[in-house]
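A single protein chain has been omitted; all remaining protein chains appear in their positions.
Chain nomenclature is as follows: A and B, assigned in order of appearance, with residue numbering initiated at 1 for each chain independently.
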Amino acid sequence: APQTLSTREANLFRTVIRYYEDKQYKRGLKAAEQILKRNPKHGDTMSMKALILNAQGKTDEAFALAKDALTIDMKSYICWHVYGILYRTNKNFDEAIKAYKFALKLEPDSHQIQRDLAVLQVQMRDYQGYIQSRFVMLKARPQLRQNWTALAIAYHLDGNLQQAENILNTYEKSVTTTPLRTDFENSEALLYKNTIIAETGDIERALEHLESSCKNCLDRLAVMELRARYLAQLGRKEDAAKAYRALLERNSDHPDYYKCLVDALGIPTDDEAALKAVYDEYAAKNPRCDAAKRLPLDFLSGDLFRTAAKAYLTLMFDKGVPSTFANLKHLYSDAFKKESLPVLAEEYLKEHSGSSGAEGQANGDSSKGEGAALYFLAQHYNYYLSRDLSRATEFVEKAIELDSKNVDFHMTKARIFKHQGEVAKAAEAMDHARLLDTRDRYINSKAAKYQLRNDENEKALTTMGLFTRAETVGGPLADLTDMQCMWFLTEDGEAWQRRGDLGLALKRYHTVFNIFDIWQEDQFDFHSFSLRKGQIRAYIDLVRWEDQLREHPFYFRAALDAVNLYLSMHDKPQNGANGVEGSHANGDDAAERKKAAKKARKEAQKAEREAAEKAAKQDPNKGGAQKSKDAEDAKKKDDDPNGAKLAATTDPLGDAMKFLWHLLQFSPKNIEGQIAGFEVFIRRNKYLLALRCLKAALAINKGHPKVLEQATRLRKALGGDLGSLAPKVKEVIESELASVPGA
Amino acid sequence: MDIRLLRSSDIPLIQHANIENLPENYFLKYYLYHALSWPQLSFVAVDVSRPPKTPYDYPKIVGYVLAKMEEEPADGVQHGHITSLSVMRTHRRLGIAEKLMRQSQLAMVETFGGRYVSLHVRVSNKAAIHLYRDTLGFMTEKTESKYYADGEDAYCMKLDLDFIRDQIREEEEDDDAGEEKKKKKKN
Partner (left out) sequence: TSGDVEDEVQPTAKSAEDRKAAAALSKLDARGDDEGPQTGEVDQEAVKNAMNSLGGGADKKETKAVKVDAADVKLLVEEFELPKSKATELLKAHDGDAVKAMKAYLQPDF
């Protein structure tokens, strides 16, 4: 039976809790042990001790102790609550929810447990559960507005718009005083309700509500944008035009406003002159506005286009805007525009040759005028739709002649080398550009990227290290990982893969995967924080984005790399440590690579040691802080820094699944993912899943050669295996395969 | 170029632009903290001319301003603060930074009643100092020694926002006057 504490010990127990909350773990532990000396079977104290151990990073010990506590005192809500917290802090949210529910059964009135449970439910998107929890919390404290808002959010996220609105209405009706105009929570709650009404599709009512209740809302931009949109949706064109004009007064660099204004004005899409007049008006009003001058180039044609483009290019070249080409290259899908732009640039060049160069040089700014036009032409001939690399080289060399110290010019030179397939020269040229402005991180990042493309991982890391923080333990790589620098991790992995170091390659891809886990967990605190702040629309926006998080190209690229690497590992089993390829045709070559990889690892370890030493030396007076930081680091210590364990897998296809599921779930329309999925499933004899990828790939592009080849392979594989399949599976495959081409 | 409000889904590419351009970087969560505390204050510049590469492309961010309100202002005066501002090297000279700043400053006044906005800038960052002081009208308040991790000092700069407050008031009065006129005409 559970033990009971004396008054003195009960007091001591309360101090344990306080120490824990204040993060004074050592003191808390001491106090807990003092109680346990006399009452070794006091479940609550054991649980608190487990909680402290967990906070100190001793997870296994903590779980074992918490389990013991539970067997001793199954009826203690504290024991169950602690068990839930342990699961929660170790990211096992499903188990945490179960434990909280037990705790809540034993202590139905605990506000804290209820709140912890609610947060987990919304984190796990258990909206039915979340509604129930928020309902209980509202019942307990109906005087708090955020409890009403929270219940409305729960219904809203669950898709029940009517009930969500109903809850917000109910609160509004029960308020007896008029909220102040500066009451932010009120202002935001009104706008939140307004967006819910709009989501029901009743735009008429949304507009009415906006004009009657949200007039004084503090988010002026939102009120103006919503109103303009509703007016447009309702076909009230004259009012909509006025509303969009008001928005353009605020921000004339938002293309959507122009589009909506033109729609509202009812100008026919082929009346180019009338359309242009609208933009001209704003270009005249806002001399520094770019959109009004550039957007007409999208719809103008023929001479109107040529005239406008000439004016635009002249202005941009005179100013020396480096993004001129980047801002116009989308026009190249139109053959006439693709032909016209370089002609105009050449004309400009003829008119300005020499003169502006001299003038520019006098100002110390040769990226203007002539330089800008040369730069534009170099980019034009380097672009894939208008590529002529020798002409590109010609123009970039002319530009460099004009100003040999211009970073942008040299950057473009490097890009041209890249397109010529000269990765080493490209890296060299980019590094040359970097040296021209060593204070600029942008060019530094580009130089590192080109070094990675040239398989120079060590050099690239050194380059990056010029801007990472010197004091980070573990050196530049640790800093870049901490700062979630996706592009570097992915490119570094790809370079290691090309060099045959599968361990380090896998390591980087897994790091990217883990950062996405962190990003998903990042929303956790906001479930309650946003209620406190009252910024509800931004919160809803966050939840919806997080639901799609892994569709991001950052995830896709690293995950596809990982899946393809695992596939090649399956096809060509590795021997040797760290997965350095040993079965390559040329044995010497492999040995070379092995040696190089070993050396690289040694260097990395050395850099890590040095960084640690440096950090230790940096602040000798902060020994204490350093010690606890060490404890923190020990908790996070990586037991496979070079990915040797990852590369030593005996089940590469199984490991690939971790990456693949997300690819297929979140980016189903990306054909590369479906193709890779087929390759994994067919090797695992998962014919239905392979067929599913195949059908998706065909829906995306039914003429893709790789997909057609896969169809043939699937048929061949099934030819030998069909008899062994379950009858129902066989039936499905036979009927579904009939519609796949190539039969 | 598109200048618009920041959304949560922009953040990975804002973080990318930040680490590509600047030495001070943050976890994604710190951006979220801004986006969810003061969603009206942060703006991005998007390259809308980029042809899409995949069905899941995210708008390419070429500039952003990450701003906040000071939560516990030491002087008791409501004011905004610029946490980070950057424009990709490839997209300079289009006035993007200035446009982003002006949008943010307007919202600081309208939504949160901000009276001034403050920021820190590296003493060596001439281009940024030029923008803040000469284009936007900031004043240098003081120098904070060794503000940055690498030991560089920062200028603490400030811009009084009452001029925006006055503009808004004038516009409101104009509107009211217009309304009055309309009513009179109807009568």
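Keep this in mind: contacts are C-beta pairs under 8 Å (C-beta built on N, C-alpha and C of every residue); 3 or more make two chains touch, one makes a residue touch a chain.
Just so it is clear, the structure is predicted and the values come from calculations on it, not from any experiment.
Considering the whole complex, the residue from A:8, A:23 or A:350 that touches the absent chain is A:23. The residue from A:532, A:572 or A:706 that touches the chain not shown here is A:532.
The missing chain, though absent from the display, is touched by one residue of A:204, A:238, A:351 or A:471; that residue is A:471.
The chain omitted from view is touched by exactly one of A:669, A:683 or A:713, namely A:669.
For subunit A, the list of residues touching the undisplayed chain reads 21, 23-27, 30, 115, 128-129, 131-132, 135-139, 141-147, 160, 163, 167, 170-171, 173-177, 179, 183, 185-186, 469, 471, 524-526, 528-529, 531-532, 622, 624-629, 632, 657, 668-669, 686, 688-689, 691-692, 695-696, 699, 726, 728-729, 731-732, 735-736.
Subunit B residues in contact with the hidden partner, per the touch definition given at the top, are 24, 26-27, 29-30, 33, 71, 120, 144, 146-149, 154.
Just so we're on the same page, only the chains that are shown with their structure count from here on.
Remark: subunit A residues 182, 184, 218-222, 250-251, 253-256, 288, 290-291, 294, 319-323, 326-330, 333, 407-408, 439-443, 445, 467, 469-471, 480, 482-487, 518-519, 522-523, 526, 529-530, 533, 535, 537-539, 541-542, 545-546, 548, 551-554, 556, 666-667, 669-670 touch subunit B in the complex. In the complex of the two chains, the subunit B residues touching subunit A come out as 1-5, 7-9, 12, 15-16, 19-23, 25-29, 32, 35-40, 47-51, 53-58, 62, 88-95, 98-99, 103, 106-107, 110-113, 124, 149-150.
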